[in-house]
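Supplied in C-alpha cells, the structure appears directly below.
A single protein chain has been omitted; all remaining protein chains appear in their positions.
After this line comes chain A, so read on.
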Amino acid sequence: MASITSSKSRKALDRNRDPLLKVKVTIGVIVAIVFIVPIIWMLFVSIKPDGFSTSNPIAWFLPPYTISNYVTIIMDSLILRWLFNSFFVALVTTILTLAITSLAAFAISQMKFRFKNFIFIFFLLGLMIPGEATIIPLYEIVKSMNLIDSYAGLILPMIASPLGVIILKSFFDGVPKEVIESAIIDGCSYFKLFYKIVLPLAKPAMAAIGIFTFIGSWNNFLWPYLSILSETLYTLPVGLPVFNSTYSQAYVLPMTANAIASIPVIIAFLIFEKQIVKGISFTGIKG
C-alpha cells in the first residue's frame, strides 16, 4: 500500500515538475518528422513506377509500388561497383589507420627511447594541419608516386591520423603498471605485450576511432573528387552526382540510386546507433 502511494506521488511529482512536457514532446515529434521525411520520401519515390510525377505531395507515398527501378539500376549502372569501392576503401582505410596509430601510440605510451617527447609533439602538430588546405600539393605528391586514380592513392593519404594516436595513447596510459611489469618479467616481447594484453583492453577506444574513420572515409568527397578519374574507381559521393546529372527532370531512377547508396548505412546505423553515439561523445570531447 505504502509503495503504491509513493509511486503515485512520485508520478504526481513528475507531472508537477514539467507541466509543459506534453507540449514539448509534441514539438519533438514534429521536428523529428521534419528530419526524417526527406529520407522516407526518398525510399518511397524509389519504389514508384519510372517516370512518375505529381504535384500532390501525398501521392508520392501512395501505391502503386514497384521494385523494377532497383533491378534497372543494379543491372544498368555502376552504382553497385561504387558502393563496393566506397565500402572497400573505407574498410581498408579503417584497418590501416587502426594498425599504424595503435602501434605508434603503444610505443609512445609504454616504451622507453630517446626523443620520445619530441616525436610525440611532432605528431601532435598534425592536429593543427587542415587537410583541405594542403590538398593541391598532396595531389602533386601522390601524382609523383604514380598513385593518382588508384585505390592506394585513395587510401594511403588518409591513414596517418594524429587524433587516433593521441586518443589511443591516453587509453594505453591507463593500463595498470603491474599488468605491464609482470608481463615483461615473464619474458613477454613488446609485440606480444601490445597484441595480447594492451590492445584487447583498448577495445572501446579502437571501436570509437574505427567508426569515425569509417564514416569519414565513406563520406569523403574532396580527395576522391580530385584523385579519381576512371568511372570504375569512383566512390559513391563522387559517382552519384555524375549519375544524377544525367537526369534533369525525372525523379524516380536517380532517387533509386540514392536509396541504394543509403540503405546499407541506414541499416548499419540502426544496428550500431549506441556505439556511434558513444563514439561521438568520446572523440568529440577528447579532441
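Here, a contact is a pair of C-beta atoms (placed from the backbone, for glycine too) under 8 Å apart; a residue touches a chain by one contact, two chains touch by 3 or more; residues count from 1.
Please note the rule applied: contacts and distances are computed from a predicted model.
One chain of the assembly is not displayed; among "Lactose transport system permease protein LacF", "Carbon monoxide dehydrogenase", "NADH-quinone oxidoreductase subunit M" or "Phenylacetate-CoA oxygenase subunit PaaC", its UniProt protein name is "Lactose transport system permease protein LacF". Where chain A meets the missing chain, the touching residues are 14, 17-18, 20-21, 24-25, 27-29, 31-33, 35-36, 38-39, 41-42, 53-57, 60, 99-101, 103-104, 106-108, 111-114, 119, 123, 126-141, 156-160, 162, 165, 190, 194, 215, 218-219, 221-222, 225-226, 236-241, 244, 251, 254-255, 258, 261-262, 265-266, 268-270, 273, 276-277, 280-281, 284-285, 287.
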